[in-house]
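Only one protein chain is missing; all other protein chains are in place.
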Amino acid sequence: MIISMKLHATREEIDQVTRQVQEFGYKVHSSEGEERVGIGVVGVGDVTACMESVEAMPQVENVVRISAPYKFVSREFRAGRTQIRVNGTLIGGDEFVVMAGPCSVESEKQIMQAAEGVARAGAKILRGGAFKPRTSPYDFQGLETEGLKLLRKAKAATGLAIVTEVMTDRDVNLVAEYADILQVGARNMQNFVLLKELGKCGRPVLLKRGLSSTIKELLMSAEYITAHGNANVILCERGIRTFETVTRNTADIVAVAALNELTHLPVILDPSHATGKRSLVPALSRAGVAIGADGLIVEVHPAPEKAISDGAQSLDLVQFQKMMEELKPYVRLWQESRMAENEKRVAVPA
Amino acid sequence: MIISMKLHATREEIDQVTRQVQEFGYKVHSSEGEERVGIGVVGVGDVTACMESVEAMPQVENVVRISAPYKFVSREFRAGRTQIRVNGTLIGGDEFVVMAGPCSVESEKQIMQAAEGVARAGAKILRGGAFKPRTSPYDFQGLETEGLKLLRKAKAATGLAIVTEVMTDRDVNLVAEYADILQVGARNMQNFVLLKELGKCGRPVLLKRGLSSTIKELLMSAEYITAHGNANVILCERGIRTFETVTRNTADIVAVAALNELTHLPVILDPSHATGKRSLVPALSRAGVAIGADGLIVEVHPAPEKAISDGAQSLDLVQFQKMMEELKPYVRLWQESRMAENEKRVAVPA
Amino acid sequence: MIISMKLHATREEIDQVTRQVQEFGYKVHSSEGEERVGIGVVGVGDVTACMESVEAMPQVENVVRISAPYKFVSREFRAGRTQIRVNGTLIGGDEFVVMAGPCSVESEKQIMQAAEGVARAGAKILRGGAFKPRTSPYDFQGLETEGLKLLRKAKAATGLAIVTEVMTDRDVNLVAEYADILQVGARNMQNFVLLKELGKCGRPVLLKRGLSSTIKELLMSAEYITAHGNANVILCERGIRTFETVTRNTADIVAVAALNELTHLPVILDPSHATGKRSLVPALSRAGVAIGADGLIVEVHPAPEKAISDGAQSLDLVQFQKMMEELKPYVRLWQESRMAENEKRVAVPA
Partner (left out) sequence: MIISMKLHATREEIDQVTRQVQEFGYKVHSSEGEERVGIGVVGVGDVTACMESVEAMPQVENVVRISAPYKFVSREFRAGRTQIRVNGTLIGGDEFVVMAGPCSVESEKQIMQAAEGVARAGAKILRGGAFKPRTSPYDFQGLETEGLKLLRKAKAATGLAIVTEVMTDRDVNLVAEYADILQVGARNMQNFVLLKELGKCGRPVLLKRGLSSTIKELLMSAEYITAHGNANVILCERGIRTFETVTRNTADIVAVAALNELTHLPVILDPSHATGKRSLVPALSRAGVAIGADGLIVEVHPAPEKAISDGAQSLDLVQFQKMMEELKPYVRLWQESRMAENEKRVAVPA
């Protein structure tokens, strides 16, 4: 932590700040310039509390945190990639993993058709919402437990693993009975009670970035789950909210590469929510493979124009099949790059 | 709802869209320009489902919703202001209501000092968090039930009503035992399970706007609570997330005036989170009174530099007292304007 | 400047950074924590060049600038307020100054009616665009020199001073012949060639904040004008671009208060562009007075529904007159507060 004093801070004011910091158990090195005094703080203690306390003092200009606020999820904690095995598929490993399916589970026929279609095209994990967070109370809220049962049927029929959303800590155990991966929606990324409960649950978690959450906040939310006992977290970039209106959200694709530098957790991309437009999904999916995401989560519906939700951004089964074909050469390049990375790692003696 | 077709849409494609809309029970009027066809949709039906369905059809350029998606919270539903009586204080009426207190309940001494201080200065409602949503799992998470009990003590000692946050649907009944107003934090504004539970609970709700939520989304979240049975909702503007870094958030003060046009619910302003800086709180509070907010919620701490959270944006008791004094002439102008509004309303024969 | 090294930076890497900084003439104090090294940089030199150079070095985590990048416009440079006299009116002094008029000068009749109307209501300065920046090349681009001549006529008839936009450095001298204040539009806030030319010109400048410019960038643009010789700069908050769509822009009203802390330059508020809606202009204007702006610039048109541009956000003459009346008690409070500030300053012996 580095504290900058205001221009006219007196010796007494500087000493007050120094004493305050020392009360939190830190050591202090101050740098006195011609104009301004900077105070370097080192040691181990309750950083946030100390920062907030100092920020509240008069004559303090600003306080900058240097160390990362997360530990377990950081690259510095683990050099290799976290690999998460789900129903025989390895996420974060040498396979580019595609999750696909409808926004909502609507009926047995719909989810079965979707599951068979996406499995045929090469997806390994079926997505589908049984509990649906909807902006309006008057919109379809999901089939709930009935939807979970239909997902289980689809799994039995196709062998696909299931990823589905859980909206409240109260439902974590229920959803975990049916799902292989529990999804946290963008609007719940900072539902800390839910995150803690997911920490106690053994199941892998797919954590979607909030609409206006920073990359660091996403990592802090992953840290919540990890710190409460569950290291199996998959991060998901799904677009952030900006002023642009041609697309539903703005895909922050560089977040994928930045996260690969900052964390060992797998990172996938959701091209459907990021664009909001079916026609843009294949192009963004290619970019996602090229930038090094570990996988995709794509909305696919047997009849998008009949979908209860997100029809405009859903591919139909033919379009999804075509996209998966087109992605193949990009996925091959992705695999070569992963192999090269593995060899480099092996070559380094422990 | 207005549907615009793409430039080269064929007659058959236009007819397909028309039939789709009619399946949802709507009537259709189409406007054929020289270049493009627009389809006007009128009637009553499931608007969202119909819109999403049509958006998913090829050759549809875009779909614009005209009617507001909320009903109960809309000005068109109720012409006058919703007034909410809390512990003898009327919110949304002819009194400008100030809620004040620390970010977190930290100890009996702290909350008692805070309560007495803010009561003396003229606040009517005590704020203080017992359950704290924190970005980091390593930060103080609140005293929980113990904190609620301390709030009850402070109420007993000072007569102040209590507003405090509830973070999960599971805790609604617990918190409602202690609090006069249940607060929904910005990060939970779209925690729909929590909103539904609050709808079933009788207690007034203080609903904070999400960091990147639109005004319409805020109204939709209020509609959730209202549609589930609880009409006592107070809206709170607390700053939105933008690119600016001099302040913690950007106070969208015009949202207060815009909400006054769109809804009959009371609207208050949180100058502490909106600015993140103590020195800016009084200025924004004046502006909040002048623009016609129904009240303020202000962070006040007996010793901000010792605060466990939000010290930099908390006023101390002397500063709060001074601010309340300075606000008085503005509050008088506010009251004159409310009186004038009431007289105008009374003058209109029912 | 504070430099944080990456976690595993070696001694040699730290020394490289130190040498690099010393080459720019700075002194160095390093703080070695258990985990990370921080390097404090003090002295006088080319800060930006030094920062950019260091940021480019491997093993540097990040670099934080502490000193403000502006000098002349800073509060630390001048304690009192800059007061700018324009045609008998003092901006930044003890008078709350209202500038008003149409978006564009459209015809002699229109600008004369507007000028007489706003003068009657108490405005002191007439606004009106002769050169119009328009998003579309097919929209009305202004009457240009003819418009300037009409503004001169309106000034002769009413005694109002004139503020009007200059769009390119080439026109600075031309516009300065007619206008008392030269306006820089939001889209030109970082047109540095124009800013330099305005620095050489004696006329006061009204500098509007860019749609997505930070407060610091606004101050840097003012610094351009000042550093090139013209200290008469008036800053203008006119709303920033965010995700919200109910209003045309988001009024960052706290920027007014923050600027009052950071700079001695006068700051005015444009409630018309900030809201984009006529009905919200009076409420935001009240808030602007209350928060301590030095004045307002308001769009007023004799017949808004016939306006060539910005009709939806323009008040008509009756509405403007009514708003000016309603502002009076707020302006009285504003004046009391200015007087108190002056007395405090006078009381301090030089």
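Note that the chains are named A, B and C in the order they appear, and that numbering of residues resets to 1 at the start of each chain.
The rule is short, and it goes like this: a contact is a pair of C-beta atoms (placed from the backbone, for glycine too) under 8 Å apart; a residue touches a chain by one contact, two chains touch by 3 or more.
Everything numeric here is computed off the predicted structure, so don't read it as measured data.
The missing chain, though absent from the display, is touched by one residue of A:I91, A:A130 or A:A251; that residue is A:A251. Within the full complex, the residue among A:R286, A:K322 or A:R338 touching the omitted chain is A:R286.
Among A:S212, A:N232 or A:S309, the one in contact with the hidden chain is A:S212.
Of the candidate positions C:I162, C:V256 or C:I308, contact with the unshown chain belongs to C:I308.
Those residues of chain B that touch the chain absent from the view are 2, 4, 7, 29, 31-36, 38, 40, 42-44, 61, 64, 66-67, 76, 241-243. Chain A residues in contact with the hidden partner, per the touch definition given at the top, are 212, 214-216, 240, 242-247, 250-258, 260-262, 274-275, 279-280, 283-284, 286-292, 329-330, 333. With the whole complex as reference, residues 20, 46, 48-49, 52-57, 69-70, 133-141, 167-170, 187-188, 190-194, 196, 211-212, 217, 220, 223-224, 227-228, 241, 278, 304-312, 314 of chain C touch the missing chain.
Here is the rule we use: only the chains that are shown with their structure count from here on.
Taking each chain's centre as the mean of its C-alpha atoms, chain A lies 27 Å from chain B.
With centres set at the average Cα position, the gap from chain A to chain C is 39 Å.
Residue positions of chain B touching 2 or more other chains, listed in rising order: 212.
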